[in-house]
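Just dropping this structure here.
Missing here is one protein chain; the remaining ones are kept as they sit in the complex.
To keep things simple, chains are lettered A and B as they appear, and every chain counts its residues starting from 1.
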Amino acid sequence: MLISVVLAPADPLPDVDPLTAEVRTDRRACRLSPGDAAALELALRLADGLREGGAAPRLLAVAAGPPGHDAALREAAALGAGVLRVDRPPERPEDAEYEAHTAEALAGALTRGGDRPDLVLCGAGPADAPGALPAFLAHRLGFAQALGLLSLAPSGAGPGGGPAGLTGVRRLDRGRREVLGVPLPAVCSVEGTGAEPRRAPLAAALAAAGAPVPVVQAPAARPRVRAVSVGPARPRTRPVPPPQGDAHRRILALTGALERTERPTVLGPLGAAEAADALLAFLRRHDHLPEAEG
Amino acid sequence: MSSADRPRPLPPAEEPSLADRMATVDFDVGARPHITVDTRVCRSCTTKPCVTACPADLFSPTADGGVLFNYEHCFECGTCYLVCNEAGAISWGYPDGGRGVVFRKG
Partner (left out) sequence: MTSPSADDRRPADGPPPPPVDLGAAAPSERVDGAVAPRSTPSAGDRAAPLRFREPEPGPGPGAVDAVVVGAGPAGAAAALELARAGRSVVLLERGPFPGAKNVYGGVIYPRVLDGVLPDWREEAPVQRWVVRRSTVMLSGERAVSVDVRAPAWGRPPGNGVTAYRSDFDSWLAGEAVRAGARLVPSTTATGLLRGPGGRVAGVRTDRPGGDLPARVVIACDGVNSLLAREAGLHPGPRARHVALGVKEVIALPRDAIDQRFGLSGDEGADFEMLGCTGGIPGGGFLYTNAETVAVGAVLSVEGLASSGRRPEEVVDGIKRHPAIAPYLRGGTVKEYAAHLVPEGGYRHMPRLYGDGILVAGDAAGMTLAAGIWLEGVNFAIGAGLAAGRAAAEALALGDTGRRGLARYGRALRSSFVLADHARLRGAPGLVLSPRVQQRYPGLAADLAQAAFTVDNPAPKPGLARLLLRAARANGVRLHHLAADAWRVARVFR
């Protein structure tokens, strides 16, 4: 059985220019999202379980991106996976079909040399993409798909000691859980809360340190849908602390109720120059302008 | 309200709050707390210098005289154990490898 994990390291805190909405990522700070980490961990657990059952599962971790992704792949290699990187430039084009292209490139890498994965695991909710990649992958590979899973377990006995299918658990609203029977081959995406990722042993991390990661080139993109325009990215929302003081006072402060305000002053019909002088004098009187010079 | 007669001058441009500043920092929070505070010891501490000295403001005094500590947004600097005058109140260490603060423009 061949289990493939698609990893998508991303910068969790990119710099978004508030004026131009230009997004700048730090290539070194790119790391696995919780979903990716859980996908890798679930793949390792599945492989462990199959190995105990006497099967010989293979594990392949694939990432599509620049050489900066190699660090994440080396950690996967140290955990016992084979690794492969599909070379893509670090800049994300503002392309409506970016994830479709990525799926195309990944599918090519996953099925190199006539190989065919039995299970492709992805992280749900990537940090820097809409999250349609697993669906595109399933479509391209002609696999079943089950998305947003919390856990995944083998079920039944299939050929070669592998399972016939998988049982996945998915969260629904109002606290319900849905148990899915997933036939193989399948593409599954995993939520970040599913499994705490393990760490690679030191000896394996040493062996993987500095080792070259095999690279394949992505096929040229053939866009079918063209992006006509793209809205600006927005800075991420940020939790702010609850306001101080009691609600009554805050409402008073916000509305200005009970505050003594100055009544409007009517200075009578004035010429433009006198009106400007009167306004400036008012602003000076209230410290909104520095005192008159000279 | 006497101040209404003469509105206060506009305040100078405000510095960003500490929360705003902390929001600029990248933390890859690990599952294991790398610093623990024995709040029983803190109850006998009168000065609690950690509360003001911690640059990330992670120590909060509680009503019962103890200290509440949150390891998640820690700079891993070491100020807290250096200023702590109650031996043993803070057990200090580094987070698991790869976790914790990630400075990009240090």
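To be clear about the criterion, a contact is a pair of C-beta atoms (placed from the backbone, for glycine too) under 8 Å apart; a residue touches a chain by one contact, two chains touch by 3 or more.
Keep in mind that what you see is a predicted model, and the values were worked out from it rather than measured.
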| item | value |
| --- | --- |
| Options A:Gly54, A:Gly210 or A:Pro241, residue touching the unrepresented chain | A:Gly210 |
| Which residue of A:Val23, A:Ala55 or A:Ala71 touches the chain not shown here | A:Ala71 |
| Residues of chain B (touch criterion as defined above) contacting the omitted chain | 12-13, 15-16, 18, 20-22, 24-25, 28, 47, 49, 52-53, 55-57, 75-79, 82-83, 92-98, 100-106 |
| Missing-partner contacts on chain A, residue numbers | 2, 15, 18, 26, 28-29, 31, 58-60, 67, 70-71, 73-75, 77-78, 80-84, 87, 112-115, 198-217 |
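Rule of thumb we're sticking to: only the chains that are shown with their structure count from here on.
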| item | value |
| --- | --- |
| Chain centre separation (chain A, chain B; CA means) in Å | 29 |
| Interfacial residue positions of chain B with respect to chain A in the complex | 1, 4-10, 19-20, 23, 26, 28, 31, 96-97, 102, 104 |
| Contact set on chain A toward chain B in their complex | 12-13, 26, 28-29, 31, 196, 199, 238, 240-241, 259-261, 286-288 |
